[in-house]
Each structure stands twice: as structure tokens, then as C-alpha cells.
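Certain chains of the assembly are absent from this excerpt, and the rest are unmoved.
For reference, chains read A, B, C and D in written order, and residue numbers begin at 1 within each chain.
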Amino acid sequence: MRTRAVRVNGVPCKDPAAAVADDFFFAGVDKPGGSAASKRYGFSALTVQIPGLNTLGESHARVDVAPGGVFPPHYHPRASETALVLEGSVYFGFVSSYPDNRLFAKVLRKGDVFAVPQGLVHFLYNNGSVPAAIYASLSSQNAGLVLLGDALFAGAIPDDLLAKSLLTDRHTVGSIRANFRRP
Amino acid sequence: MRTRAVRVNGVPCKDPAAAVADDFFFAGVDKPGGSAASKRYGFSALTVQIPGLNTLGESHARVDVAPGGVFPPHYHPRASETALVLEGSVYFGFVSSYPDNRLFAKVLRKGDVFAVPQGLVHFLYNNGSVPAAIYASLSSQNAGLVLLGDALFAGAIPDDLLAKSLLTDRHTVGSIRANFRRP
Amino acid sequence: MRTRAVRVNGVPCKDPAAAVADDFFFAGVDKPGGSAASKRYGFSALTVQIPGLNTLGESHARVDVAPGGVFPPHYHPRASETALVLEGSVYFGFVSSYPDNRLFAKVLRKGDVFAVPQGLVHFLYNNGSVPAAIYASLSSQNAGLVLLGDALFAGAIPDDLLAKSLLTDRHTVGSIRANFRRP
Amino acid sequence: MRTRAVRVNGVPCKDPAAAVADDFFFAGVDKPGGSAASKRYGFSALTVQIPGLNTLGESHARVDVAPGGVFPPHYHPRASETALVLEGSVYFGFVSSYPDNRLFAKVLRKGDVFAVPQGLVHFLYNNGSVPAAIYASLSSQNAGLVLLGDALFAGAIPDDLLAKSLLTDRHTVGSIRANFRRP
């Protein structure tokens, strides 16, 4: 017999009587951390994992960007974001929706805060010489993350569709794609 | 003295006593329509404009895609979408979020319906020989629209940031950008 | 030992890793379909069933009304509705709330769209000579359906209560009720 | 020049600094009250009017039903309801949605509470010999009210459409309608 887990939208709740302070706690945001999956861009993301935040409409992450690195254009399908610069300096911006595609951007320094309305494309670029770190607050416990470059080039969207969509030719698409498929 | 309009998030409401049936009505979805701004892609979008839908959590559009045309990868920052094919055939897909970037796609024919979860990247491609049309239902009266190509290349994101973000060089970015800036 | 299913408000979610494109797909809206339960009125309803739409705040149906048929006055307890006429012509209307009971109605033709605010009574009447079909979009994945005639006469509301409520006598109530109880 | 009021969905908010206790207060729920518009049914409704409840997701009313009177089948398009019997005894019920149309009903006495899920048809019938009163709590500050009989017969739905919808003939429809149109 196979057992299948019941899945709810989010995470099943712990018995309140068994909750302890550590269910509301996370440590280590004072230092870089997180997976190495984004080395190609020069950023790392440390997701704050707090079981007690389930259903409370918030989530958080520390993002580090090395000198010369980017957190490439991306968005969160289910959240607004507000970023506080913890260290260094970073060029931070978001793009308004079609057809204006207006850029709202600033160079942020330690102690600066910048907000991104729900679902808009935004990015970080560390064009300085010291590491930069931000603390990002998202208005959902399940914000999601889509990187525009990866969504376009890392998956299986057909080349000719992509060439038409980017007003270019299949050769150019293929050359970009090759880089996204390198490990 | 300057007068400033009061703005609410959405549209101010009409006096219910003055409402008439035409405030809940829109005609013309049986034919292509809408602005010509998307000629470069080979699609047109006709937004259903119904004053009485304000605050009711829905909006709708007819999208026509010419043979060989695309509605390039895009998303709606504040809505899920369900598309019904009215005419022709279209390759329709969406991409799951980072880091999987899985493609969920199908060739749709008249009478087929396909759904896109909130905020995910999706596209239409008419790789057939007859015009295709869909009727899109969005789960917000203010869904928003972001085209990935336009967000990246039509606005003012710096070239070097874009090159790093797309794992390519500034020359390639510049060549794509030139096409986005042609009228 | 008896096992009881866990029920959530909606449907338990599938493991995202196991999702496939067909979980977001439904076919057959180009033709009439659905149960024969509404033959007495001359309409049929084909509910669009898309597992992936669970929790996404939308649902859809195709409704066909034969010449002379009606989709009798009804409402959706948890949704607004927007209807697109796919074929034929139909007299479509809704009634505002008590005490005005104002009728907002129009004869709709192919390509016309009409919207019904959340929970208001609405109806379709095909008083033409060709079949009519609409595609209805509802702003909830669990919209619900209440037919006024069936709610009043098909269930077990006592006759005398109904007579008082409809400002008539028990004989009239009984005569209408008899028709509702015929298979 | 004509001035048009700005309308928001609900009521514009008072300046908090000018708020006083009476903005959160209403008196007189210990006695019957309200308009005489519902004399034909034998009930009266006294709406609790509290400016400070605007946007707080609640509203309340006292409903009195004379011996032999009914609050005929009705629903609230945007709210659940919970009723507390203040005085007397009343037969209270609601009907589940199509196609079941199951009746959930009980004779309620002083101190009994009965709940009606959002948007379902419900009614009160005082088949006793003393006046009955309930206190109704609604889960919206703008719940709305639709009386099924009035929605069907008091407005302008065409007779033939109504006859088909109620599985009866135009003569019967006309005879009921005549009573609804009497002042």
C-alpha cells in the first residue's frame, strides 16, 4: 500500500501546544549564506526559514552580491518586496509594466530601503568594489521567484518562438542559451 | 489654486442609481481588435472594458495571433489566467518558477482551455497557417501586463547589467536592444 | 476501523513535482456538453474542470440554450460572472437587490460580453430560432449555483410558508411544485 | 458647473481625530423598528447603523416577525449570517445549492443561534401566536439583500421567461405578479 501525503496550499500547521520559541526563530542573517546555485551571477540568497511564519503573510531573505555581481532581473509572482541595504552599495531598480517599461532605480547605500510593487521586475547590481548585502521582506509566506533570463533561456521554450519574442534570430538565441545550459 | 484629483486603487464607483445595462456590457469580441502597438510580434489584444466590473475581481481580453506571430513570454503581476481558444490553433505554454523553469505547454485547438497560475510566465505561438484567437479571463480587475523582452530590452536597464544577467556580452545585448528601440 | 478523509475547503493540492500540462488543460468547449439534468429548461452546462485552477480564484463553464429554452433565474453565492456569447443570440439580464429589483438586461449576440456583480440573480433566455452558447467566467474556483425556482419549489420549504412568501395561495404553490417534482 | 461626488466602494472614512463614541454606537435593538415596506409579509427589519463599522467586515439587524408572518426566502450576496433569537419562536431554515436543494431547518426558541453559509437562501416563519424577534449578524459591512419572490415577480423579468423558469404558464405568473405590484 502506498501512502500519499495530504497537501494543503502552504504547510500543515504544527500543534500549537507543541510550539516552542525556536519555531519562530532563525539565525545567521548577519553573514552570507545559502545555496551556490547562483554563482554564475555572483549572488547568493539565504532564505529565512521560520515554521511559525506559515500563513502569516511574510517571508524574508538575505541576498549577497559580490563586486561585479548581479541578482539578475526577476520578480515574485505573489509578493511585494522591500529591501534594506545591510552592507556595501548596490544599484537597485524595478521596471514598470508594459508598455511603459519605465526604470525606477537608485544606487542604494547602507541603511537605504527600496520598495518594489507586487510582481514587478527588479534587479540588483553591485558595480562597486566591496561586497553588498540586502535584507529583503516579501509580503507572502509563499512569494515565488522567477528569473527572466532563466525563464526564457534555461527551460524548453522553442528557439524560433524565442527569436520572434526577442526580435532577434535563432543563432543569437542559441548562443545565449548555450551559456544557460552550462553547469 | 491647483486642484488634484483624488485617486483610489482602481476606479471611483458610479452612483448605483445611475447605472444602466450598458455599464455591464461590451461588444466586439467576435472580431480582432485593439491597438496596433504589438504589430512587431504579430498579435493584437482587445481589452474588454466594462465599468460595472470594477472591484469584482475579473477582467477579460481577446487576443489574436497571426500565422507565424507570437504573444511573447509575459505575465500578469496580479492575476491568474485561463484562456479559451476561439479560433485556429496555438501553441500555448507557461514556465514554472526558478530554479525548475519547467515548461507546461500544449498545442491548443478551438474549444480548448488552458490555465496559468498567478504571475507565471506564459506565451502563445501561432505556428499554423490560419489566424488564431483566444479569450483570456484574468482573476483581477487590474491584472497588469509585463512582457519579458520589453522589460529587459525596451527600457533603461544598463547594458552591462543586462549582459551579466543574460550570461552574454554587451554587443549581443546591444544588437537585441536596437530592434526593441525601432519604432 | 474506519478511515475518514481529511477535507479542506477546496481540494487538496497535487505534488507540484508531479504536475503535468494536462493538469491545466480542458477540451471540448467548442461543443455543447454536460449533464442532462437541466433538460426541462432547455439548457445544458459544461463545467470546465482544471485541477491546476484549484485556489486560483477562477472557474468557467459553457452554457448552451436551445431555441425557446431558458437558464432560469439563478445566482452564484461566491462569485461574480462575466459571459461571452459564443454562438447565437440570447436575452441576458440580472436583477438588482431589494427593494429596487431593477432589471439590467440586453439581447446579446456573438462577441458580446455581459457582467453580473457578485451574487445577483441573472438568467438567459433564447427567444430566437437558433441555438445559443455562452462561455461564463466566474471569480471563484468554488462559485456555487442556486436556481431560484428549484430553491423555492424543488426542496422541502413548507407550502404555507411559500404561499405567504409569494403572496399567493397554497393551491397555486402546489400546482407549481408538482411540476418541479416530476422527474 | 456640476460637482460630482467621489464614490468609493463603501463609505468615505471620517477623520479619526474627529471620531467620538457615538460613531460606534446604536440604540433601540430591544424593540421592533425599521421601515414598513415589508408589511405585506408581516416582518420588519431594523438595520444597526454604526459609522465606525465601515470596512470592519460586520453588520447587524433586528428582525421582527409577527405571528403568522414570514421573512420570505432571501439571501445576502456578500455575507454569511448568524441569527440569535431574542424573543418568541420561529421556524428558520436555509436551502443548500443546486441540484440538492436540501432544507436545513429548525424551530428556534429564545437563546437559539442558527448559521447560514454565505449567499444561501434562508427564511423565517413565525407559525406561533406571539411575536418573534431575531438579531442577525452578517459577515460584511455591505451584505446586500435579495428576496427571491420580489426578484422574480416585482421587477421586469418577462412573463414568458418566468413561466418557463417556474415550469408553469403565463396565467399563473401573471396572477402572482399582480399581488407583487399592489402597493
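Here is the rule we go by: a contact is a pair of C-beta atoms (placed from the backbone, for glycine too) under 8 Å apart; a residue touches a chain by one contact, two chains touch by 3 or more.
Quick caveat, the model's predicted, so the values are computed rather than measured.
Enquirer: So 4 chains are in place, but how many copies does the full assembly in this file really have?
Expert: 6
In this section, only the chains that are shown with their structure count from here on.
Enquirer: In angstrom, rounded to a whole number, how far apart do the mean CA points of subunit A and subunit D lie?
Expert: 49
Enquirer: Please report how many Å separate the Cα centroid of subunit A from that of subunit C, as a whole number.
Expert: Centre separation, subunit A to subunit C: 42 Å.
Enquirer: Name the residues of subunit D that each touch 2 or more other chains.
Expert: Where subunit D is concerned, no single residue meets two or more other chains.
Enquirer: Considering only the defined contacts, which subunit C positions touch subunit B in the complex?
Expert: On the subunit C side, the touching residues are 16, 19-22, 24-31, 48, 50, 52-53, 56-58, 60, 80, 82, 84, 86, 93-94, 96, 104-106, 109-118, 135, 137, 139.
Enquirer: Considering the complex alone, what residue numbers of subunit C touch subunit D?
Expert: 37, 40-42, 68-70, 72-78, 91, 93, 95, 97-99, 101-103, 105, 117-121, 123, 125, 127, 144-158, 160-162, 164-168, 172, 175-176, 179-180
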